[in-house]
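The complex appears here minus one protein chain, its other protein chains still in place.
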């Protein structure tokens, strides 16, 4: 079967998914909607597909599934609208910035018997998948500690930060999902420190640019996440997992695997500088995972609950940084 | 403009080029020919294109260019046939196993004013391109020594070796091209040692599996090429260039950039095991280079002369290994 | 001038210092004392020096300086005794497990105008010195985040843990010192998580084996320390410092810099497995730093205050792990 797609949102990430759908032999991109007609038009022309409104897509019998790439504050409503109509939904994270709203949305999805996948692209990165596979095959024994270093080349625009919910919700949220995935057990308590070191303008927006987070599960497994909104050497994405029998780590990726040696030393190029370049394969694998689940009627590889739990960890981390104490996840999800 | 392609040969490498053409926005794959009807049919269906005979493709006004992926002994004739008709030709190496035949073919192409590119995919590998760019930017000063390690995971089938012209012509030929490209000066003399170490059956075929070659240019620049038909750890493809101010090297590539540590040590996965996987991007860049040249009426990035010179170096190396002496390239190309 | 040494304690670490003193051209090892006569005798014979009692060493006019390698609970008294007599003192960390006792001891040293160096060997490791030099030379701009991974190959004996003050005071204390040294600013608050993952026997002793610590300075600089009492792959000692202009990191060391490649992958040997082997050069440099300071009458490279502050961080971390809150260093040092 071919899964027929409507794309909601023709922006940067919408284009990424459009390409992934187009290159997938089991999927067909049928129509695109965007609040900005020119954006929808341009994408539609490039792919030879139709421009439709969101409601038209909702009403289209030739569309099985939608990918939601619209602004965050529309996600929950769209998820409810489309799952109610029996369309499978892939939604970019986050579902909403409010844990309460997310819970209501997920309840609605469940009531509808709907299919919802929330996008956590990193789980689909080949290197990180190899790390997970090594753990699952027992290569490092029982997982004890997860260490995640995640640094952006530079801060997003002020406008984005204003609406994003802050660093824990727009950036660390990916690492919370990775930590949950790799720990193999839900974090119970969260500790975090946060400061502004790269740009005082970020403090003016009430956000941080430099944070560290500790997670602890019921059995004592721990995760450390370290984030910065600035890394001059590129987009830094590393994970390391220590287990009872050994450790496994994924290295960064760079544009070219070369090294120049001279009297100043041995130099390799900076890292890939942009998340879309770094995670090209991950985005393709992610959509493939969704298509497979829709096609086979099986569970999606990531779920609405994953979206909820990562958001709860972000809320807990923010609270911990602000109040200077360990925050239980149950305080947030109570 | 869109360059419209006919594909001659629907085998393994034909499929690689078909995919690269299909993914290139400036090209269109129109038809395929293959001596085995089922092979042509299968590829044609996958791409929704026509099956035509070679002569039909030659006569097709809707085809601007052909990619020749047929058996080696047909290359020269096809090049002559298609360039005579004004079609641009991309031909897999080698043009022919006989230097004499190659020279006649190239003379015919020249007489036709034809466009001919011979495929040396490695020049289009992003890492090797970065090495070349570093040299061209002066990062290592004047080139002095080139070192190329190139080892296959395993030997090809006996049938292939029988027709390939032997290791120097089927395997080292890529390294000869790389050496010429990186030395920036034509090799003048060749020395080689050769033996059979991995499989006595290869000796029965009159071929070698383990060879080393030294090249020397007029100004004294040198290149070392080391080849084996067996490397248990994967497809080993390294280059290193020493210059007056420093050196530049390209590292191998592996499936996943992870490392597992335990009491036995720190282990990274084996190398990518297959040349088509290792050089996926190179093949796409190669065809893009051909398309750009055809589209703009400019010189192709690699030429028939490159094919001739690499073959002459292969002949000289074989002669050197057999006669135990330095062989001048001019002896071959006299 | 040659600095003449008495060695107090002929155990494992005493032997390390004896060797470093013997190999230092500006020092002379004169006598050794140990509560176990055979231990003192054995070391004295190996070096051709005298066995004396501690009080005899205190009374020896031919001894300028002592190295204290006796059990922790004797350190403070010995420091007071020897500095009162005008002997320069190098003391293994910690001065005492009680912050209060340490403060009284340091007050006595100050009253005596005494010379006291507390051993933090890692500051003298050539790689870590190179990291510090890079920071001091401005290679990474302003320091923002310090990340320290420090894991022991295996847990110490239960007897040691009973008397050591626990993981924060016996193991993390080195990392606290490194963090202070690299942050370039005193930590103000401490957060920590701790658990027992490698051996339930450690819980029975009231200690932890797996801890993570976050430090934060007044200006918002942060450090992360991750510790485990078990690493199957050897003695894991890494640091990484992120700054406004870049980062600098020190890699682990292994017994041999070789790599074996086969069908299972590319394997390098495990890490150096023992802290004395890993830090051989550091111990020699450390004593050389002490000798130079004594010889020139200059400040010692590490001080009693360094010992106090690292201990206070350990106390704060333990309190944080136990109470689930950020602990201010000022609570400990109030």
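Brief remarks on what is shown
We call the chains A, B and C, going by the order they appear; numbering starts again at 1 in every chain.
Here is the rule we go by: a contact is a pair of C-beta atoms (placed from the backbone, for glycine too) under 8 Å apart; a residue touches a chain by one contact, two chains touch by 3 or more.
Owing to the predicted nature of the structure, the values given are computational and were not obtained by experimental measurement.
The chain that is not displayed touches the following shown chains in the complete assembly: A, B, C.
Checked against the hidden chain, the listed residues B:4, B:104 or B:245 yield one contact partner: B:245. Shown as candidates are B:198, B:253, B:273 or B:303; the residue that touches the absent chain is B:198.
Which of C:112, C:219, C:253 or C:273 touches the hidden chain is settled by the complete complex: it is C:253. Touch with the hidden chain on the side of subunit C covers residues 126-127, 129-131, 134, 139-140, 245-253, 255-263, 269.
Subunit A meets the missing chain through residues 232-233, 254, 261-270. Residues of subunit B in touch with the missing chain: 142, 144-145, 147, 149, 151, 189, 191-193, 195-198, 210, 212, 214, 216, 219-222, 224, 226, 228, 230-233, 242, 244-247, 324-326.
Please note the rule applied: only the chains that are shown with their structure count from here on.
Copies subunit B and subunit C of the same sequence differ in orientation by 180 degrees, per CA superposition (steps of 5). The interface with the largest number of contacting C-beta pairs joins chains A-C. Of all residue numbers seen at the subunit A-subunit C contact, over half occur in both copies; the interface is built from largely matching residues. Centrality by Cα centroid goes to chain A. Each chain gets a centre from the mean of its Cα atoms; for subunit A and subunit C, those two points are 41 Å apart.
Touching of two or more other chains is recorded for residues 232-233 of subunit C.
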